[in-house]
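Removed from the display is one protein chain of the complex; every other protein chain stays in position.
The chains carry the letters A, B and C, assigned in the order they are written, with residues numbered from 1 in each.
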């Protein structure tokens, strides 16, 4: 990889402009600092054109080799179906391009092994696989709790993976290699121990399950350190999307995936964390505010409270301070809103 | 303002490099798409240098007029103490620069009025005030609920604003113009009606309150539409930071600010929203993953699951699919981790 | 009062067989140990007869004096409207009868004073007033928390008192002397300090409030120790019944009245108590089980799992122990249910 100019954006080529690819293009364009989508690699011209609308300045290519040859990209984000991954990863490695590859790496161990060999031959780790749960704040908190030993030793994990419904191309194997695949990655990462055995148990079929599928299932995963993991995989449950993990420790229980965030049962109490100060409580609000302002300011506009809002609040503060001083009720008198601010 | 190049970053001058300014500099550098910190305007040289470390390529200025004269900025983010705002806002308006100004606009109605006059004379809205709660997802949800009428008409608001402790420069007036100021903005925004009266009630003093302060207080705010609002302001409460609002409707109650997110009591049930699909449940994780990858990839590194992780999961998927097919326990055999990936 | 036989039931005369009286009659007959309803004192014959159906062996009287003269009661439970209380309490005191009087003692201070004088003249405390919140487990827990000082000193109380709707005889004064009356009792009991001042604030009227009422209201109560209490009284809110209290301490917050039970925010965490063992977790179940069995056994019946259920479980235990020993799946074979148990 050529030395990058530290102030120039990292130029990403997104490979595949289906649902996930289009989502990543919008993400890079609207939320990621220091990167631009410079190329959309997608053989379907309709999809490619739709994606380009969200990637100002990007070029379209139908093959990854052409984007590389044109020097149009500093790295690749691969969002094609899994069976196409190998054909993108090998040239990416050849070109020395950092690559974020949506899961799975490839659909089977043999093709994955070929990718590993190519990467090792190249001498540098270039490929990151898109197991995004490792970046979820609650999984991170749970892992820290496990590592801390604060609740004692980890003994079991109960996982549930529930989808309201699944798309038409989701088949019986996808239950394992498209859904439980996330637990296959995250469970060893949480427990600090590799998988040694897998067993799958049937339960009563959901009458709302599509004909081609037989689910829900209970998957039992054994880890090298003796921890037993059960995973409910359940993809036609209608009510919503829910991914939970309950960790059983020698002295407590921790649960993630509910709207409360991580709950910890320990020493006779079930507790959740409160914020320590405004920087965490309103982190999202600060980010959203500045991003909205930047987006509007580029067009010479504002996207939030105006100076008039600031004035009205200044009047209220004056009345509030006076009311605090004398204990009386104070009226707040603000002039008519000027037409300029209406 | 000159026409911006659509692919070039918006160049922000941050005015004031204290705690809030430094925080905004890091935010723009690490989380905001389409913007760069191009100038740090700060008379204290030590602070200026510290801030520049997080803003590669930015220039330092001691006065805002110099940064403007140098053509170094497309917009300003003002994070100085409030009493210095007017002296920054007037030249910013003069120069036609979009400006995000931390609250308060200015500390008193008279100076705020001068800013309004200047902005109107300029003919374009340039100033956005940093009442960031309007960008908080829960306040937005609550406002939507009020507007929807789903729980009936809004009748009351109970607000609490609790800090573990406050810094040394926080004085008695700051209770109103530094803290309750947020309610003075957000309450009319939520209720769709302006403030008409304010009253402040004392309660028992917190023995842990610094000598210079007398708090907590209960602030009663009357709105034009008859809604009565009470605000507990409480800044030495030790246990953490908590900002809650309980909205009383004609047919229900909604509460925000707890770890659960918005809770709604309606038709005999108290409920919270579940996710509909993975795009919201894991939105933070996807953003964090791609940002981490971009940051690492710029240095030719990876910052997440490697190809080896992808391979191990491919092996587990193979065993899992086989276990699903035959109902038996399958062992998962992964070769030793190559040194390259260790 | 005559010396009671320790094994004989305490004979209660219930005065007033309206909604509350009928409820108390059922309670004594079905849930209270050591007491029987021996008399129903109610001038309305229809009500009296309906009530007697739930009080086997009780006599009906139309006047309390007659029940006393007949020697039919060891004590009285008064559940008439408040304006009739004085006329019952004075003869009860005269006769030396322990009396549980629904709130209010009487509707005004003057008549209450006359009752006090009579009781003092009698030389023994005979009257207990039905402020039942003092017996609610959550109010008790909150009071213990306040007394313990574990969250520091009590500074404020925020109370809400919400009814879905109110009956036709509920008038404007009832907001205070029928509903907030509970806070007038429980707040000094919680805070350990008497009431010194009261103020009532109007808010936007609920459009669903009956024409004769104007509510919700915010009642501000000052206590001698400086604690300020606000009470939302709100009686047409449709969604359900909710009575909450949020206690603000110098170092934390505690809230009661939600389905979770007492929540405590302290030292950075919000927590609720877990059970220590089965005696508290299943206390209600044990009580209900034994009561159901006693009620059925009096008729020679059973009201729960039969011996056949016990047999089936014994078979499952046998299979379960074997499965634990050998790690294999064991089938559970139970014969057809005999007709006797079907």
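Here is the rule we use: a residue touches a chain if its C-beta (ideal position, glycine included) is under 8 Å from a C-beta of that chain, and two chains touch if they have at least 3 such contacts.
Just so you know, these numbers come straight off a predicted model, no measurement behind them.
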Option touching the unshown chain, where C:130, C:152, C:216 or C:252 are the choices: C:130
Missing-partner contacts on subunit A, residue numbers: 151-156, 158, 160, 162, 201-208, 216, 218, 220, 225-228, 230, 232, 234, 236-240, 242, 248-253, 258-259, 265-268, 270
Footprint left on subunit B by the chain that the document does not show: 265, 268-274, 276
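Convention: only the chains that are shown with their structure count from here on.
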Copies subunit C and subunit A - interface residue numbers shared by over half, same or different: same
By mean Cα position, the chain sitting nearest the middle: B
Rounded Å distance, subunit B centre to subunit C centre (Cα mean): 45
Computed distance of Cα centres, subunit B from subunit A, in Å: 20
Chain centre separation (subunit A, subunit C; CA means) in Å: 49
Per-residue overlap in subunit A, given as positions that touch at least 2 other chains: 272-274, 276
